[in-house]
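Note sheet for the following structure.
Here the complex is missing a single protein chain, while all its other protein chains stay put.
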C-alpha cells in the first residue's frame, strides 16, 4: 500500500535505533529547532574542525520520519567537508520537493533515498527536514 | 409609482416649509440625536408645563422624511398632555412598523398618516423616527 | 430511542469523496473544523447571487435586503444561544472574539477594565486562543495571570479555587469543554466564585456550542465565544456574546466604518452594541451561512446531537480501552464529557498514528492541538484525537478501532 513508500524498512530501523542520538559533552555550537505545528523538537550539537564536519550529535522528540531523518543525516554528514555536506543537504532537499518523481542519488544519499516516498506526503516534508535544517543553521553559524 | 407612497405631497410640503423649526431661546431641556449611518441630525428644545407639552422647537439637517416628520411631530405634540403625546408617539411607531399594512389613525395622527408609506421602506423608518425619538428622550428626562 | 442519524450524512457533500487508498472519507476531525451541509453552502452562495450589498449603508433595495438577512442572522444566532439580539457580535472567529474582548477589557477608557495588580485566571487546559490573549493583556496592563491546575484524570482541579479567585481577580477565562480531553468544566462553581468577587467570566464555547444545547442565560457567564466553522457553518465567522450591561461599558477593540456615532479628525464616539463592535463591511455571507447552519442543527435538535455523539464516544472509549498499548488521555467515565477522544499508542508517535489512519481514509488530528501547556503537564509530545459530529456513525467507530488495533504491528513495536 501507498503508506509503505513512506515508512520504508530503513526508516523504521533508524527510528527504533537512531544513530548519534545523545548530545556530546563538547560542542562548537548547539541549536534547537522545532516544528510548532506538530511539536517535534530537536537539539543538535555540532563540532567543526576547520571546514570539516567533525561531529554531529542530537536529541529530540518527534515522529519516525523526523527522528530517522536526523539519524541518517548524522551518518551522512559526519566526516564530510562542509562543501560536500552542503551538496548532500541540497540533494536531500531536492528529493523532498520532487513530489514522488525522484528516486534520489543512492551514491550520495545512501540510506537517505529511503525518504523518497516522503515527497508524496506534503505534510511530512517538514518532519524529514527538521534535523537537516538544524544542521544547516548550526554550520552556517560556526562558519561565518 | 411606488415612490409616491413614500413622498406624499404632505411630506414634501412639510419638508419645504417645516413647522417649529428654529430653536427657542428658553427650554427645559435640549437633546441632540443623530443617525450615524446617514448623517441626519436634530437638536430639539422642549418646554414642559407640569405634564403639559408646552413647546417644542428644533433644528437639524437631514432628508425630507426626517425633517418633515420632525415638523409633523411638533405640530401634533405641542399643547398635548404628556400621556396623550405618548399615545400619539406609540401610534406613530406602530404605523412605522406596519410594513405597509396600516393606513394610520387619521384622527390621532393627522398629517402623520402621510408617513404610512415609509413603513414599506425599512431603511427610511429610522429617518421618520428621528425627531420623535428626540422628543421621547427629552420628555423622559424632564418628567423623571 | 434516539433518531436515526444516517440520513443526515447525505447532506454533507464532502463525506462522499474518496481519499487515500481509494477509501471513502471517515471524518473524525470535527474538533478542528466541522463539515458543512449543502444547505449552508448554498445559503452563502445565494446571498452573493441575490442579495449582496453593503449592509447598513445603502439607500437601495439590495442593501435593504442585505441588511435584513444580516440582522436576521443575528437574531437567529441569538435565539440559538438564548441571547438577546443586540448582545451578539459577529467576528471572524472565536480567536478574534477572545482577542477583542481582551483588548476591550484592557482599555483604560472602558468603564470596566483591568488595572495593574489585577488578576486573570485561566486553566492549564486552555486552547492557545484562550491563553495567549490573556498573557498579552496581563503584560500590557501589568496584571497577573494565574491558572487552575488539572487532575491526573484530566478534570479541572478546583481544590484551590478560593485562593485562585480572590479579591484581585477581574477576569476568569475558561474553556467550556477541553478540545483535547473532552472534559466539560464545572461552570457553576466557577461563575459563583468569580461573581462573588466582582470578576467577569469569559467562556470559550468553541467545543460546546456545536455539540450540545447552550443557553447563555442559564450559564451565568458574562462573555462567550465560538466559531462558526465548528458548528457546521462557514469559515470566516465567529461570535462574541456579552451581557448588554457589560458591552455597554466597554470600549471597542476594532475601529472603522459603521461603528461610530460621530467622527471628527480629533476623535470619535461609538454607536451602541452590537454595532460598536463591528467595524467595517461585515462578513455578511458568512453570517447568513452560519444562520442556515444554526437552523439546520436546531431542526435536528441539539439534545439529539449530544446524545448521538455521547453514544459514539462511549463506544470509542470502551473500544480503545480494549486495545493493548493504547491509552485514552482524558476522562473515561462519560459524566461531563464530550465527543473528543485523545489517545496514544505505545511506541508510535501520534503523527505516525495519524498517518497510518489516513491511509484507511480516517481523518484525525495529531499533535498538541494548540494546547501545548496541557501536553507539558501530561508529559506527552502529543496525542491522536478523534472528534465527532452528527454525521459520524457506529460503523466508522468500528473501522477506527479495527485500524488502531493494527498500528503496533505495522510499526513493529513490541507488545
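Order of writing sets the labels: A, B and C. Residues in every chain begin at 1.
Rule of thumb we're sticking to: a contact is a pair of C-beta atoms (placed from the backbone, for glycine too) under 8 Å apart; a residue touches a chain by one contact, two chains touch by 3 or more.
These numbers come from a predicted model, not from an experiment.
Q: Among the chains present in the display, which ones are touched by the chain that isn't there?
A: So, taking every chain into account, the missing one touches A, B, C.
Q: Which listed residue, A:34, A:86 or A:102, touches the chain dropped from view?
A: Result: among the candidates, A:34 touches the missing chain.
Q: Write down which of C:10, C:24, C:50 or C:321 is the residue touching the left-out chain.
A: Going through C:10, C:24, C:50 or C:321 one by one, C:50 is the residue touching the chain not shown.
Q: Please give every residue of chain C in contact with the chain that is not shown.
A: Touching the chain left out of view, chain C contributes residues 13-14, 17, 19-20, 25, 27, 29, 32-33, 35-36, 38, 40-42, 44-45, 48-54, 57-63, 91-96, 98-99, 103, 124, 127-129, 131-133, 135-136, 145, 147, 227, 229, 234-237, 253-258, 260, 262-268, 279-286, 350-351, 354-355, 357-358, 362-367, 370, 372-373, 376.
Q: Could you please point out the chain A residues that touch the chain left off the display?
A: 34, 36-38, 121-123
Q: Contact with the hidden chain only, please: which chain B residues?
A: Given the touch definition above, chain B has residues 1-3, 6-7, 12, 16, 37-40, 61-65, 121, 124, 127 touching the missing chain.
One rule holds for everything that comes next: only the chains that are shown with their structure count from here on.
Q: Averaging each chain's C-alpha atoms to get its centre, pick out the one most distant from chain C.
A: Relative to chain C, the chain whose C-alpha centre sits farthest away is B.
Q: How many angstrom lie between the CA centroids of chain A and chain C, rounded to a whole number?
A: 37
Q: Express in whole angstrom the distance between the two chain centres, defined as the mean CA positions of chain A and chain B.
A: For chain A versus chain B, the centre distance works out to 77 Å.
Q: For chain A, jot down the residues that touch at least 2 other chains.
A: Residues: none.
Q: Scan chain C for residues touching two or more other chains and write them down.
A: None at all.
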